[in-house]
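Other chains of the complex are left out, but the ones given are in their true place.
As written, the chains take the letters A, B and C, and residue 1 is the first residue of each chain.
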Amino acid sequence: MMEERHPYSATLLIYCEDRSGIISSVTDFINEHDGNIIYLDQYVDAEENTFYMRIEWELEKFIISPDKIDLIFKESLAKKFQMSYRLYFSDEKIRMALFVSKLPHCLYDILSRCQSGEWDVEIPLIISNHEYLKPVAEKFGIDFYYFPITPENKREQEEKEIELLRSLNIDFIVLARYMQIITDDFIKSFPERIINIHHSFLPAFPGAKPYHSAHKRGVKIIGATSHYVTADLDEGPIIEQDIARVTHNDSVKDLIRKGRDLEKIVLSRAIHNHFKRKTLVDKNRTIVFN
Amino acid sequence: MMEERHPYSATLLIYCEDRSGIISSVTDFINEHDGNIIYLDQYVDAEENTFYMRIEWELEKFIISPDKIDLIFKESLAKKFQMSYRLYFSDEKIRMALFVSKLPHCLYDILSRCQSGEWDVEIPLIISNHEYLKPVAEKFGIDFYYFPITPENKREQEEKEIELLRSLNIDFIVLARYMQIITDDFIKSFPERIINIHHSFLPAFPGAKPYHSAHKRGVKIIGATSHYVTADLDEGPIIEQDIARVTHNDSVKDLIRKGRDLEKIVLSRAIHNHFKRKTLVDKNRTIVFN
Amino acid sequence: MMEERHPYSATLLIYCEDRSGIISSVTDFINEHDGNIIYLDQYVDAEENTFYMRIEWELEKFIISPDKIDLIFKESLAKKFQMSYRLYFSDEKIRMALFVSKLPHCLYDILSRCQSGEWDVEIPLIISNHEYLKPVAEKFGIDFYYFPITPENKREQEEKEIELLRSLNIDFIVLARYMQIITDDFIKSFPERIINIHHSFLPAFPGAKPYHSAHKRGVKIIGATSHYVTADLDEGPIIEQDIARVTHNDSVKDLIRKGRDLEKIVLSRAIHNHFKRKTLVDKNRTIVFN
């Protein structure tokens, strides 16, 4: 209702070793089959000699049927240039799982965007290590799963979570102020598909209680950072950051209040970039196509 | 739940002609009666020779009982300095009415803040000229009143609205993307107590369709402006503004999308400043105490 | 000294009606002649169906000699697609003229960047309608020409200026707080090659004394805007804008002080984008390639 319908289109996210002729080969491939390119952005990491590209084209007159694009692209181009790539279609409904603990602001923001139609994303479930936000899930009519975590049961609980997420065909996971460290095994099950929000301007103030640290250090600006989750806590590739000015007048409580707005907006921008297929991870950096 | 309880306190917002001795007289008044000042900010408009002050003090040991402060302050100080002032107590629950049309993002943001306990504000009702957002009101358990407006019935409908708002002891009104011009009579019923969000960086692009105008003009930055509503459309005293960068790549749809986040955050900051009693209007400028 | 040497390269700025095959044709053209593409950014204005592109490639192994690229590109591609284009080479030294009046901050900023080697731009002359800043020009060893302007002599003086600018092979002109309206005839002599800085967030507060207007209106944010000069004053295509927060505490003098920093930085960013050949004008919007 909010977002107008886009034309039916396909999107390719590509990366490979850089060499001559990639762009012209890919654009030729689309043109020759009567596809109308509506988006092209590319980036070359000169140090690493790696080529990255996002290209989107309308399928209306494209003479290859959608179910054959993957195979034909692979055979005619991807093999030649040894490309890694992902192919998406605009009519696929993306499915997101939310992990929360006790803080509701990011959760409300995400649910509001989905239910108002601002985002065309399905949320089949919310998972939490507390029952605290169950009423919010109910208010929005979304299934809420309570997985209490203790050091003893963590592995077991995570395995159940993974099973549940897979059974529901979850595409990606958002840790919306989920106050639990997740294990490497869990992360490996959803590589580059778990998005976290950290309530500081990383790499400043990693770990717990960043607003307290920021206040103590007397910074004049606070921040929030959304990143893909990797095995190294708060070290994953950054998708989006933003900041707010503070003064000596701001108490820790004021920083927390100002930070809440930062957190929810930064996280939502990162989620938007992810489900719009605008992101590719390049070692520990996120390419965010414009 | 989110916001810790503050101590029981009183706040004075004062303005008067500037002259020597105002600050010391007011602080003496509080000190002598064993009040503990926890906030003081003042501002002198040198051109207009007007003094503005916000002062807050704990009432725990204050030897004047809360119900007598107004009278005693008036007799001992306000008369002497010919002060205009407002007195507030921290245990008063403020009551806000929301006016909406069809766009839900500001509404969701405000309701989420209230229901999560981030804001300690009551919302007795939502008024709309469409039935479109009734389901949102119901989801959050808030009474929704439908007042369809036509050129013919506008005056009559507004009178009913005013009566309803008064019967519910509404302290202030927020136009959360309410797409109707309200009449001067309505505005006069709630002077400096109606807050609007305009989806541009005022005074640029007043009136309708500012994102279309911004796109056409090729600006590199868009904005949103929250202001008190006065008889002159989009000309009222500004409470808060913020901006976002855009590029030639951004379509009108992109501006609208980026603008939504601006609008809801800017409006919520303005509401927060208002109900925290941080604002005073000085001719057509808003003093926002820090 | 500050800026490392870039490889010897050519840059094409292209625009034309959008159709299939442009990108692949251009990239093929470069690849086939052994050029190494080091930059590509393109943009399609879908409403106007116009294609814009900036492409840069190393010439080291390019088998067409630099003096023949223009002709061969025109014959093999530009005619076919009815392209407008400009071709630049990285070893061309760009020549900038500065127009100033009395305010020195933008002038100092520009001269400092050039003399420190931050910018690889020549400044053959400074033109002014006052003698006020002559000592600054002398300090930096740059020729200073004094052209006093009166309503009577304006046309005549401008003609002399144009002659002088042409005799010195000036590529573009920067109005660094030049407090004179220049005539349409002058503008037509340097189309899309005159850059102005206006000390407000356009289109808010066009014309004279914008900081006074901003103060009176009580804005919470001030701005500066750099744009190409067109016949319509303060209406030309915007290259760059930026803003700074202000409060009720800020006097007009404070706005002017904060604005000075905005003005010089915004103007310098616009100049940088211009001489790095990153800009194309699309009706009244500036495409700034990233």
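Convention: a contact is a pair of C-beta atoms (placed from the backbone, for glycine too) under 8 Å apart; a residue touches a chain by one contact, two chains touch by 3 or more.
Not measured: the values here are computed from a predicted model.
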Copy number for the full complex, please, knowing 3 are shown in place.
-> 4
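In this text, only the chains that are shown with their structure count from here on.
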Between subunit A and its twin subunit B, rotation from the CA superposition, multiple of 5 degrees = 180
Innermost chain, taking as reference the mean of every protein Cα atom displayed = A
Please work out the Cα centroid separation of subunit B and subunit C, and write it as a whole number of Å.
-> 42
Centroid spacing, where centroids are CA-atom means, of subunit A and subunit C in whole angstrom = 37
Going by the touch rule set out above, which residues of subunit B reach two or more other chains?
-> 247, 249, 290
Please name which positions on subunit B make contact with subunit A in the complex.
-> 2-4, 103-105, 108-109, 112-113, 116, 118, 136, 139-140, 247, 249, 253, 257, 260-261, 265, 268-269, 290
Which of the residues in subunit A come into contact with subunit C in the complex?
-> 20-21, 23-25, 27-28, 31, 36-38, 40-42, 44, 46, 245, 290
Subunit C-touching residues of subunit B, taken from the complex the two chains share | 43, 46, 201-205, 216-221, 223, 237-243, 247-249, 251, 282, 284-288, 290
